[in-house]
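A protein chain is absent from this complex, but the other protein chains hold their places.
Chain IDs A and B follow the sequence of writing; residue 1 opens each chain.
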Amino acid sequence: MGVYIKNNSFDQLLTELSRDYIITAPVKLPGKGAFSDTPLVTYREIRGAGEIEFNEKSRFSPKEIIYPITQTLFYFTENEYSRPAVPDQGIIIFCRACDVHAFRRLDEIFLRNGGCEDIYFAELRKKVKFFVMECRESFENCFCVSMGTNRLEDYDVMLRVSGDAQECDARGDFAGIFTGYGEAVEMIPRFVEENHTKVTVPENIDRQVFKHPLWEEYSSRCIACGHCTVSCPTCTCFTMQDIFYEDNPKCGERRRVWASCMIDGFTSMVGGHGFRNEKGDRMRFKVMHKIYDFRKRFGYNMCVGCGRCDDVCPEYISFANCINRVNTIASGVSAHE
Amino acid sequence: MLDINTKKLIKNAYRVTKDRGFTALRVRVPGGSLDVRYFDIIKRIAEEYGSGRVHITTRQGFEIPGIPMVKIAEINEIMAPLLAGMESAIGVEINDLNGGYPAAGTRNVSACIGNSVCPFANFNTTELARKIEKVIYPNDFHVKIAVTGCPNDCIKAHMQDIGVIGMVLPEYDPDRCIGCEACMKNCRKVASGALSMVNYKVKRDHQRCLGCGECILKCPASAWTRGDRYYRLVIMGRTGKKNPRIARTFMEWVGEDAVLKVIANMYAYIDKYIDRTLPKEHVGYIVDRTGLPVFCREVLLDVDTGSMGKVAGFIPFGGYVYERSSY
Partner (left out) sequence: MNNAYLPFKAAITGVMPQTASDYTYRLATDLDVRPGQFMEVSIPGVGEAPISVSDFGSGWIEMTIRNVGRLTGVIHELKPGGHFFIRGPYGHGFPLEEFTGRDLIIAAGGTGLAPVKSILSRHCSGQGRLKSLTLLAGFKTPSDMLFKDEISAWREKIDVQITVDKIDENSSPWDGSTGLITGLITKVPVQNPGNTRVIIVGPPVMMKFSALEFLKRDIARENIWVSFERKMCCGLGKCGHCKIDDTYVCLEGPVFNYTRAEELID
């Protein structure tokens, strides 16, 4: 259902929706960037449409809304476990086409892998409605077209900024609500059809690629900081932590916290033994997960081409370029780069 | 038959050089940041009146040598746009734009490149240097001030009468922290070891924290973000013949207004206590004479150090004296 909604009406619409939904969107926080006097674009619960950052890519992905960085699994007292409450409202997420595709990857792990549903993820996931912000043009480092994640069928609302108004395609229950705030128009979603960055993911990756000297270069370049994986919308790894309260050691909580295969300790077992001590091996492990072994297991690539990893790497390591280098090696064009 | 008032010449930012009849002009570049269009003026003066060269000074100015003293008036007119653009434009009161620099005792306020380029810088050093220039210039008191973006102190604020060092209060959101320990390990390695891990989250010891912001730079999850901006003031560092020493912290975790006010007050203090029998007295030696408590009383007048601010009660200045017997 296409609706043309002036910005002030759109704001009122969000106010109405906020009765039943927690509304989250990328917002631009001035001065919160790592460098002084720079902004941070990240996800927050919003109160009004004016807070939404429509023009810039967020540094962090929306996954943290339903898969929080730190999530309490249980609180415990001496003899009892209790679970933190789950909000009653639904959750609206303003995001982009690639981000919605990324949630499907999270679903694969949390809802299906190993045949068991992760209750914490599942309960929040069910509440999510996607309000997708159309990308007028590709941002720097995006390669969604190469990954086939530029287009999107399953959204709840599609939005296009049009001067001081939003052109929306609202579906389901939202169609009725949206029509009350604007006039009917035809709105056919448009998608980015070309990125500056293009990658070719190789069909088959020979074991030789795993052992190729290519990875050694990353051992000297990568600093294992984990920026790439923390910003990635598709990374799902976590570590469990138990804490007890200092004032009452008999009570505490078990949490899970995001983990990264790039950061020291990811594979360390008690007693100290670990795997992939070389950063190049971690790079290979990450890249292979994104473009190869996830696909072997689930039938499609994990990476959605959002380019955030390239946006944030302090060492200017380009994941996209690495894919292309792997492709060159895998397709045998130059076995000795 | 040259009859030159050297006192006036010096105040006009020219100097008496070893070549009789020749002078050198010192061009101020507040904050060390210069619009390249002023190169044309500097170039013209050097080519037409000087030796065709400039010396880049340690205070981030230009010194144009080889100028005949008789040309001073002419040159002062040529450099009017420089005074207008680099001094008047930032609020410095210059009565006669065609008369050259009105004072030279208070040296150029130098600054590291700051946050317009440097990732470590906690603020825009050029802007603050210009604000300070507005407060202190023109003035004949001999004072050196420098501004630096973070405790790396690339401008050597520790060699100044007043060094301003940028700080930031790191703000921590434990829920965003993935416990990677990057901030803690880095703080221990390059800063102060103010961070420790407790229950997998980070604890910051404010007593030890330098406010350098390294933790914010390292955090992959923006668990650390920038809170309010603060400054540390180090004072009475000096080189020279009498007791070279490095500046020590006078106050920290104070805001910009406090910094500017302390600097303004320091000029009043100098005015009040300077030994006028001497040709000039450097502020550091005045403090040596009056003692720190008097200095504190005077410079802290009407200064709001804010809720975070801390002021040193006692400063063990140290440094050394040239006692040859001890070599």
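Everything below uses one rule, namely that a residue touches a chain if its C-beta (ideal position, glycine included) is under 8 Å from a C-beta of that chain, and two chains touch if they have at least 3 such contacts.
None of the values given here were measured: they were computed from a predicted structure.
Shown chains touched by the hidden one, complex as a whole: A.
Among the residues A:Q166, A:T236, A:N301 or A:N327, only A:T236 touches the chain that is left out of the figure.
The residue from A:F35, A:F54, A:F74 or A:F191 that touches the chain not shown here is A:F74. Residues of chain A in contact with the chain left out of this view: 73-74, 76, 81, 83, 109-110, 113-114, 116-120, 122-123, 207, 210-211, 236-244, 249-252, 254, 256, 259, 261, 266-271, 273-276, 281, 285, 288-289, 293-294, 296-297.
We adopt the following convention: only the chains that are shown with their structure count from here on.
Note for the complex: chain A touches chain B at residues 29, 31-37, 40, 42, 59-60, 68-70, 225-227, 229-231, 239, 241, 243-244, 246, 255, 257-260, 263, 312. Chain B meets chain A in the complex at residues 115, 119, 121-124, 166, 168, 174-180, 182, 199-200, 213, 216-223, 225-226, 229.
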